[in-house]
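What you see is part of a larger complex, with each chain still in position.
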Amino acid sequence: MNAPEKLSAKDYASSQEVRWCPGCGDYAILKAVTQTLAKIGARPEKTVFISGIGCASRFPYYLETYGFHTIHGRAPAVATGVKLVNPELDVWVVTGDGDGLSIGGNHLLHTLRRNVDVNVLLFNNEIYGLTKGQFSPTSRVGTRSPSSPAGSIDEPVSAGLFALGAGARFIARGIDTDKVGLGDVLEAAQAYRGAAFVEIFQNCIVYNENVFAAFTDKSVAADAQVRVEHGQPLIFGKDRDKGLHFNAGSLTLEVIDAKARPDDVLVHDRTNPVIAQLLLAMQPPQMPVALGVIRQVAGTSYDSAFVASHVTQLARTKSITDVLRQTNTWRVE
Amino acid sequence: METTAIDMQANNEAIVIRLAGDSGDGVQLMGTQFVASTAAAGSDFATFPDYPAEIRAPAGTTFGVSAYQINLGAGPITTAGDAPQVLVAFNPAALKVSLPLIARNALIVVNTDTFSKRNLSKAGYDEDPLQSGELDRFQVVAIDLSRLTLEAVSEFGLSKSDAGRCKNFYALGVLLWMFGRDLETIERWVEQRFKKSDLLKAANLAALRAGNAYGETAELAAAVPQYRVATATFEPGEYRGIRGSDALAFGLAAAAELANRTLMFCSYPITPASPLLHRLAQLGELGVGVFQAEDEIAAVCAAIGASYAGAIGVTSSSGPGIALKTEAIGLAINAELPLVIVNSQRGGPSTGLPTKTEQSDLYQAVYGRNADAPIPVIAARQPGDCFDVAIEAVRIAVRHMTPVMLLSDGYLANAAEPWQMPNMADYAPITSTPYVRDDAAADGASAAFRRNPETLGRAWIVPGQADAMYRVGGLEKDIATGNISYDAENHAQMSQLRADKVDAVADFIPEQSVEVGGTSGRLAVVGWGSTYGSIFQAVRGRASRGVSHIHIRYLAPLPKNLGALLAQFDRVLIPEMNMGQLATLLRDKLGVDVESLTKVTGQPFMVTELEAAIDDVLAAIGAQHVGTQNERT
């Protein structure tokens, strides 16, 4: 066989017309994904995108790979079934904050704790886009929407902290339009063997425009974001003059002058759960928002353990004819 | 109280025995061993265990009684029997709950050692029934079972509780004597079972032999007849005993073998579906994967994912769990993926009566989804039949690329019978519509939606296949490419295709046959599922009076000839363990006029109940007309 030819990002786009609202953050994510696929040289026929329902979940239709647009909230469960049968496939789950954290919260929980080898991309726009703008489980208290005209009262769930509580071993974050940062995160997620959970802040231009502007807006980004890197001090700011310091007395994070107190800046350790918890909990404007790979710990992936746990690794080594006879039998002549 | 000798018939075409005791009394084990000896002796049999609803109820309570019923004799034995003629009661509670069930003049063996004041009151007896005269119409054999067992095993120095636990073998010894059985089969089994403990092996063997010897002695022989039970004429071949849920598990594995694919079984525990999960978890060597999901929705979705990836995806539950799966079944319909959904029905609605049997999920199976979402539905009728039905379900799913609902129930799941080993060479391989890549097509997607014009099954293309990548989902799809389509005409076509596909199954299934009686006559008794055995027995004696038994395996679509067949009968009676669901189906699909005979007590039909109902109908229509005779039994 010939060596597979190198594909470009364009080659991963299907012939389907993309139908998100003009200006939707989903376009940028689609681009980042096709670029990542090209970069890693993904084989289209070994790549499967599985989604639930929502604007985000239309994703698979736009890729020239295998694609399964399932039902609301259940993509992680379908993806698990796929991986059990064929652990070789590179399986991506695309979901939204409603799909993944409202109706689908349970499947996400169990897929993460089992550590099924899938890359979960959760497009968080803090709103139900497809059903026309109701508040979602990540919407902030006070969100006015058709179903919460007086403002929502539900305390939002933090996608990252939820994943951590679920036992996720890989947790990362990116921003729709941050090509480089998002690309890096996608690549790391794909390379990880196990459940890789990626929260992508995505702008819904129609129902929740600029909800992340407090940290994504160009004018504030440098001071409102910290890009974490394993083994590196947690420094940020336009002039890289701000650092995150762990106050051992109060057991909390604080922003300090990184130039004045370089040794007091916490060094990121993606294997430490306390750091993950602290980073994931940070909220603007008091604290910067943590981006990049926040947590990564090795573990056995469920699908490989699954195969191994079956006596014959799922191979058929006996015939039914034999197995039926592994008991008392008698002959009638 | 004295043991009263009653004349009993010593030669039996068939006889029903019920063993009943506390969960700790080893009744189930005793039952299965008695059955092993029955098989060796050449009788046909059918068995049904009757577990308590509680996990482990306090000893001595009526709700803690565990029972095992065996019907044995000349074949065909098709039910576990109506009223037991022999009862072995290990304690007052077992006696109490069994009395209403047994035959008028049954023989009762009781363990008198347990009839203490405390136990009597736990069982709700104010007076000792052994003394009160309440048992006068029965033949009572009172045995100090506990004491005798302790004596029999005293030499081994077991703890008192271990020694006491041998009493089921003592009782088994007695029972084997009553039925003139030799001990060999059981002895071999005991040796095998306790091979790790010489002590327990010896003690149980001693108890077994002592019980047997007790029968031989004058003490018992004077009072009790030795039963001679007729043997059955089986077709020559190799046999084993089989429980419905095991046959179902083996059938699914066999189907995967016939399809040469992995069987991926994705489930969530629920009564009475769990035995299937447990059995399949032991069949790894057959290429069976078992995934216990977080809930029923995840289970069906994982099975769909497995099918999408090329395995035989199977999911299983009982009514409440199936309800949760219905949304996802729609996805499998839309995506045209094979999927087998096994429903082991139980009493409902809601949580209902989890440990009781019922066949009330037929509506759910046939009509129970949003939108026009037809799927094939087939039902198993007997424990061994579960094997073939499982193969059929997988075959239909793969051939037509559709979800298939397989209906079993709590009775079938736990009932057992002798079963002739299948010859796998008799079964055709299971195949799907082949993959054909049309190089002229713009993209590979359309290859997945090429359909066999006869089966309407599409090509089962799986990820990994180069150049045939396609996208599919729950939104209405273009009939040729699978892409999203909001087109009105396309939706009409797809709706028709989904209906036609299920109808197409009828071209591949056998015509409806008649189980007992002629192909025309005065009365067709039409059933489905686990009522088979009782209906068969009830009709058997009435075939000459123009009554036939028709039993439907394929519920959707119905066999093509069924309407014409039923039209040959003056009346149609439908006994069901529900409020009349098959009756609805037949009225809907065939427009026939039917009468329902419903039973919703969580219990199978008794043969006598059916006989009475049939006789009532016969009486009502008068004794004139007798249809063509064409006995098939």
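Note that the chains are named A and B in the order they appear, and that numbering of residues resets to 1 at the start of each chain.
The rule is short, and it goes like this: contacts are C-beta pairs under 8 Å (C-beta built on N, C-alpha and C of every residue); 3 or more make two chains touch, one makes a residue touch a chain.
Small disclaimer: the values here were computed from a predicted structure and weren't measured.
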Composition of the entire complex, counting every copy that the file contains: A x2, B x2
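FYI, only the chains that are shown with their structure count from here on.
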Chain B contact footprint on chain A (complex, rising order): 14-16, 44-48, 50, 53, 60-61, 63-71, 74, 77-86, 88-89, 106-107, 109-110, 306, 310-312, 314-321, 323-325, 327-333
Touching residues on chain B, where the partner in the complex is chain A: 36, 39-40, 42, 189, 234-241, 250, 253-254, 256-257, 262, 264, 266, 283-291, 293-295, 297-299, 301-311, 313, 327-328, 330-331, 335, 421-422, 424, 442-443, 462-475, 483-484
